[in-house]
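Complex shown without one protein chain; remaining protein chains in place.
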Amino acid sequence: MEARDALEMARGIGADKPPRSLRSSSPRYGEKVIKYVLVVCAVLSVLTTTAILVSLLLPTIGFFEQVSFGDFFSTESWAPNLEPPSFGVFNIIVGTLSTTLWGLIVAIPVGFLSAIYLSEYASPRVRKVIKPILEVLAGIPTVAFGVFAVTFLSPLVGDALPGFIKTPPFAAGIAGLAIGLMIVPIISSISDDAMRAVPGGLREGAYALGAGKFTVSTRVVVPAAISGIVASIVLATSRALGETMIVLLAAGKSPNLTLDPGASVQTMTAFIGTTATGDIATGTISYDTIFAVGVVLFVMTLFMNMISIRLVRKFREVYE
Amino acid sequence: MSKKWLVAVAAGALSMGIVACGGSDSGSDASGLSGTIRIDGSSTVAPLTEAVAEEFQANNPDVKVTVGTSGTGGGFEKFCAGETDINDASRAIEPEEVELCKKGGIEYGELQVANDALTVVVNPNNPVKCMTVDQLEQVWEPDSKVTNWSQIEGLQPSFDSEAAPYGPGSDSGTFDFFTEAVNGEEGAIRKDYNDVGEDDNATVTGVSGAEGGIGYFGYSFYIENEGTIKALEIDGGSGCVAPSVETAQDGSYSPLSRPLYIYPSAESLKDETTKAFLEFYVDNVNDVAEQVGFVPLTSDQQSKASDELTSLEG
Partner (left out) sequence: MFSGMPERTRLAASGAQATVASNLQRQRGGEQFKGNLFFALLLLAVAFALVGLIALIVQSAVKGAPAFGLNLITEGPSTINPEDAGFRPAIIGSVYLILGVILLVVPIGVGSAIYLEEYADGTKWWNRMIELNVQNLAGVPSIIYGILGLAFIVRGPLDLGFILAAGSLTLALLVLPTVILASREAIRAVPPSIRDGSLALGATQWQTIRRQVLPASIPGMATGVILAVSRALGEAAPLLLVGAAQFVTFNPQPFSSDGYSAMPVLIYNYALRPQDEFRVLAAAGVVIMLVVLLLLNSFAVWLRNRYEQQW
């Protein structure tokens, strides 16, 4: 069909302009205009990044004029809005790491094993059903995970393990569980893609030598797809670091310097979320604190993203 | 293929449009009032203002009332910048905020709309019935070393359980009032308490879940959750007093009973709609106050608010 369209189009052009010189045709300004419009579209994304950097950095400079680097990157308590204020950002960095860590502890085994199942064990028909269902988990609004965590998971865990949650209903581990559920499909889908990209010849070679399915999956396919698998985990980590609504609802708001899954923690995102809705006036130190924390979060996720982009590129290069 | 696509997209857009139109009221109203009234401020007062606004809008469907919950302090910052018409406040305006409003050229009035008994709540399993203000300070003061109930001096009966203090965030008027009344300085508080922001419900879940939990919030939140948490009696120097409608109204629940206010700007009162809303507010607030769990005004307080409003309208 496309070929016919092309033919018709070619005919149309011919009909419009009867005799044509073999020299350069009309300059076709329209083509150029279109190209530049498209360039502008693509450049918009660069402008977005610039805008993010500018809007984060300007207030952050203002912040560090009032608070020293040493006070900010310290394990002092985190209480920017109290009297007297203190700014030990490690409290909320560790809070973020805690919910992320517990999320990964749930998501890595579940996602990784699900990916092996989808890629190596499931029949194409089962795979076609299960994979989209798992992907639904990634599409559920995070506020729904948050409500679920605080109204269902927290009481459930609280009943099963009395005393585990120090300040009910909030606990880093509960938020982590919900985050884990949310990022399972990131790990399972990308790892599944990576494993399926491993050429069949590698598997067949191993089978021919008498290996069982278990050996083929764990000794041949997984090592061959490892960069894709790691990339999926790094990507999931970046998602977990930046998650806001779940931690806002389920992790609490107490900046505790601990990795204890039963303790309530404040994450960087939760701090930004609660402080910014209070709508503090521009120019105050509380307002600038949001941006300083934003920079730390941005740098951490940027680092993760760069790693995952590299790894994905690597696993593509090997077999494509 | 591409035609089909256009049709599908158009159909989608159309159905969304129908949803949008179906929802909008186009009924005309008898009063003829219209416009927008912007309100922000205390999350403690917000439910009361929302309830009054709802009744008002039922009679005047063309009036839009927005109620934000930036906290008393956050709300005053907007109010004094002229961004809002009315500010809900769970404490009286402070000198710095008076300055701020002067700088912004905003004149305003102060109307008391309800009473509140700031209720200190603990877990139902906690045997303690009454605390003095000094004992509260031991728990909440900035350098508090109290991690267990048994460490509080003079507390009867003794209770061996880890103390888990919950409280609202520093943008909240309740926080300002409590730290001032208990710790003697506004904003001074132990740094390791469980900050629940403007989410008082988190205090309820926290205190009902942790045996040694202690928290504080407005009386209405206590009434809503009476079964799951227990209110302490407070000894402000003249014996233990339980928080209640009567003790809040007559001020005997001291030092934690407080008036709740709204601050209308003089500018907004020139607007017919806002004026009508404020009159409606003062006249009807007691009808809805109990329904949404507030301690209503006494008749003296109500007539005083009414007079204040009249003088503002001048």
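For clarity, chains are labelled A and B in written order, and residue numbers in each chain start from 1.
In the analysis below, a residue touches a chain if its C-beta (ideal position, glycine included) is under 8 Å from a C-beta of that chain, and two chains touch if they have at least 3 such contacts.
Just so it is clear, the model here is predicted, and its values are computed rather than measured.
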Out of A:95, A:146 or A:228, which touches the unshown chain?
A:146
Absent-chain interface as seen on subunit A, which is shown:
2-3, 5-7, 9-10, 13-14, 28, 30-31, 34-35, 37-46, 48-49, 51-52, 54-56, 59, 109-114, 116-118, 121, 130, 132-137, 139-148, 150-152, 181, 184-185, 188, 199, 201-202, 205-206, 209-220, 223-224, 235, 238-239, 241-245, 248-249, 269, 272-273, 276-277, 282, 290-291, 294, 297-298, 301-302, 304-306, 308-309, 317-320
Across the whole complex, the chain not displayed is touched by subunit B residues 1-2, 5, 13, 16, 19-20, 23-25, 36, 38, 46-47, 50-51, 53-55, 57, 64-69, 198-202, 204, 221, 224-225, 288, 291-292
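We take it that only the chains that are shown with their structure count from here on.
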Subunit A to subunit B: how many Å between their CA centres?
37
Could you pull out which subunit A residues touch subunit B in their complex?
77, 79, 81-83, 86, 150, 158, 165-170, 252-256, 264, 266, 274, 277-281
Touching residues of subunit B toward subunit A in the complex: what are they?
40, 68, 70-71, 74, 77-78, 81, 164, 166, 169-171, 185-189, 191-198, 202, 205-206, 208-210, 213
